[in-house]
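A single protein chain has been omitted; all remaining protein chains appear in their positions.
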Amino acid sequence: MTEIQFRSDFGVELVDSMGGDHSIVRAARVSSGSEAGDEKRDKGLINFLARDRHGSPFEATVFQFKIDVPLFVAREWFRHRIGSFNEVSGRYKILEPVFYMPAEERPMKQIGKPGAYTFEPGTITQARHSRVMHRQVAEMAWMAYEDQLALGVAREVARNVLPVSIFTSFYWTVNGRSLLNFLSLRHVTDDTTVPTFPLWEIDQAAGRVEELAKQVAPEAFAAFNKHGRVTP
Amino acid sequence: MTEIQFRSDFGVELVDSMGGDHSIVRAARVSSGSEAGDEKRDKGLINFLARDRHGSPFEATVFQFKIDVPLFVAREWFRHRIGSFNEVSGRYKILEPVFYMPAEERPMKQIGKPGAYTFEPGTITQARHSRVMHRQVAEMAWMAYEDQLALGVAREVARNVLPVSIFTSFYWTVNGRSLLNFLSLRHVTDDTTVPTFPLWEIDQAAGRVEELAKQVAPEAFAAFNKHGRVTP
Amino acid sequence: MTEIQFRSDFGVELVDSMGGDHSIVRAARVSSGSEAGDEKRDKGLINFLARDRHGSPFEATVFQFKIDVPLFVAREWFRHRIGSFNEVSGRYKILEPVFYMPAEERPMKQIGKPGAYTFEPGTITQARHSRVMHRQVAEMAWMAYEDQLALGVAREVARNVLPVSIFTSFYWTVNGRSLLNFLSLRHVTDDTTVPTFPLWEIDQAAGRVEELAKQVAPEAFAAFNKHGRVTP
Partner (left out) sequence: MTEIQFRSDFGVELVDSMGGDHSIVRAARVSSGSEAGDEKRDKGLINFLARDRHGSPFEATVFQFKIDVPLFVAREWFRHRIGSFNEVSGRYKILEPVFYMPAEERPMKQIGKPGAYTFEPGTITQARHSRVMHRQVAEMAWMAYEDQLALGVAREVARNVLPVSIFTSFYWTVNGRSLLNFLSLRHVTDDTTVPTFPLWEIDQAAGRVEELAKQVAPEAFAAFNKHGRVTP
């Protein structure tokens, strides 16, 4: 059996981008026909756009990421319809034996009602048991996958046994406005004012996305945070 | 342990719809300002729209389905971005122990290259072995899921061990044009002229979708088939 | 010359709809797997969805309107990309001589800076002069349109002379969530908390849309208004 690998982190790479703060400003200025300003006025304009939710200029900047996350995280990601995805296919490709293993800091215990859970660390027993289950199922499922492949069963049938903890890879092309919408819902910070309760794992990965994206359009992110992380 | 259930079929229910052939005709006639015609002229108009790919009038009819399929089928379904989804949440709900089991008619053997596979029935050994693997992994994973829940592990963590063969349920609200695009890619018939190689399972489920939808807009589907199942 | 007509109001007709409050509730309940509730619990659920911005269930209700507005209003309407349009074509059809004339209550004077204008009624001279200009240009342009048609010039060329005050007609098919987004931006009420400064004419027409739509999904609109008319 191929040796399988467990990981608790997520892969987030900024592959490419188009524009930045300057293209947001440029797109906004066409509406009013105002002249290009200096740095300070541009910053003020971006701030105004975020505050008053003039969202369309934020679509003039585009990002492309390569993302490596477990299937259960990818499923949430793909719910965001304004953007483009290209993903590893379990029909075309023999998958890689890389599975998710919750890290120690992953809260294990949920309290409260659907839509308003809070989470606590969980007991040592809970964490240990859950991690053992993650490992055992991944190992058995991978063996079942490889056995079927060895017998000549089609990839697209054999993969049915794999758990949603298996990692997948995809390219994500997304404009700035749709990205801010994603981050408003999937990454919570002290500035968050929008009611949202993201899955712990997507929150971690989305945080990495934000770190990279804000280097491309720092003023846009500053304004987004200043105004409560509401989608413009 | 809760007794688990295996199924080889898919749940497809037409929950609601808006309009039909008449609303396609009505939407088309606003462009040219032509008078409402008799049945024969309406049929001719729909035929013309499909042939010449005037697609927007097909958006004037809307369908809502309730779909029950395994996760690996749902993942393909959700790639279709023009439409709306509401799905069972493994974060909020204790899932049902219903898993996919390939039926005898499911071809098991793939031949050729990615993007151009053909499939053959597979040997008895292949089919039998694959079905055993489907069963064993599902049983073990379900046990691991229930064990974690019994220990108080959060639902959204415990479910990570479940395989993509588990069933999910969702409502799908989709307009007629987007539905025809889905069917052009996911359900192959003798009329298909678009190059497409859908997964066997989604082809089956999409076929059920088409049976129900064509009762709502029979002339639209007749024209779609007549013109090679190309998205208008 | 065909006699031309001036109008100051807008045509808004609810042609068809699918679902209502009950389909929002049904779509939401599939996530948590909760049982259908009584009327009071359904109302509470819709309120929760609007408050916490669980927007996707609002996509399970669909509306279809027939809209008659001047081109300059239609142009703003068509900026809303989540929805479907079928419009009168000036290429295919000889247009109707119906033009917009500002009513007395239309504020005529703008004060302040782009993005933060306020409006005042305007002097009698302003109003009278503007109305005369609307009339004279419409009359001259219509004559120029008909003259070209009489000479055999193509419709799609002749219509270039027509002003944006001419009325157009279109069908608009839109789901509940996208409709609420439209209304949050284009119709201001005492409940509005989102920063927005809609054009006076689209505000009037959108108000008519809201009156009709809220009869289809009264609890959804009650919750929308209660929570500041923020798009869920």
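Here the chain labels run A, B and C in written order, and each chain numbers its own residues starting at 1.
Going forward, contacts are C-beta pairs under 8 Å (C-beta built on N, C-alpha and C of every residue); 3 or more make two chains touch, one makes a residue touch a chain.
No experiment lies behind these values; they were computed from the predicted model shown.
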| item | value |
| --- | --- |
| Chains on display which the left-out chain touches in the complete complex | A, B, C |
| Full-complex contact with the absent chain, from B:32, B:125, B:189 or B:215 | B:32 |
| Which of C:162, C:185, C:205 or C:220 contacts the chain that the document leaves out | C:162 |
| Selected from A:32, A:118 or A:215 as touching the chain missing from the view | A:32 |
| Contact set of subunit B toward the excluded chain (per top definition) | 31-32, 34, 48, 51-54, 114-115, 194-196 |
| Touching residues (missing chain, whole complex) on subunit A | 15-19, 23, 26-28, 30-33, 56-57, 59-60, 62, 64, 84-89, 92-94, 169-171, 173, 175 |
| Residues of subunit C (touch criterion as defined above) contacting the omitted chain | 70-72, 75, 78-79, 81-82, 85, 89-93, 100, 102, 106-110, 114-115, 117, 119, 122-123, 125-126, 129-130, 133-134, 136-138, 140-141, 144, 147-148, 151-165, 199-200 |
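Simple rule for what comes next: only the chains that are shown with their structure count from here on.
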| item | value |
| --- | --- |
| Euclidean distance of C-alpha centroids - subunit A vs subunit B, Å | 26 |
| Euclidean distance of C-alpha centroids - subunit A vs subunit C, Å | 35 |
| Separation of mean Cα positions, subunit C and subunit B [Å, integer] | 34 |
| Residue list for subunit A, restricted to those that touch at least two other chains | 114-115 |
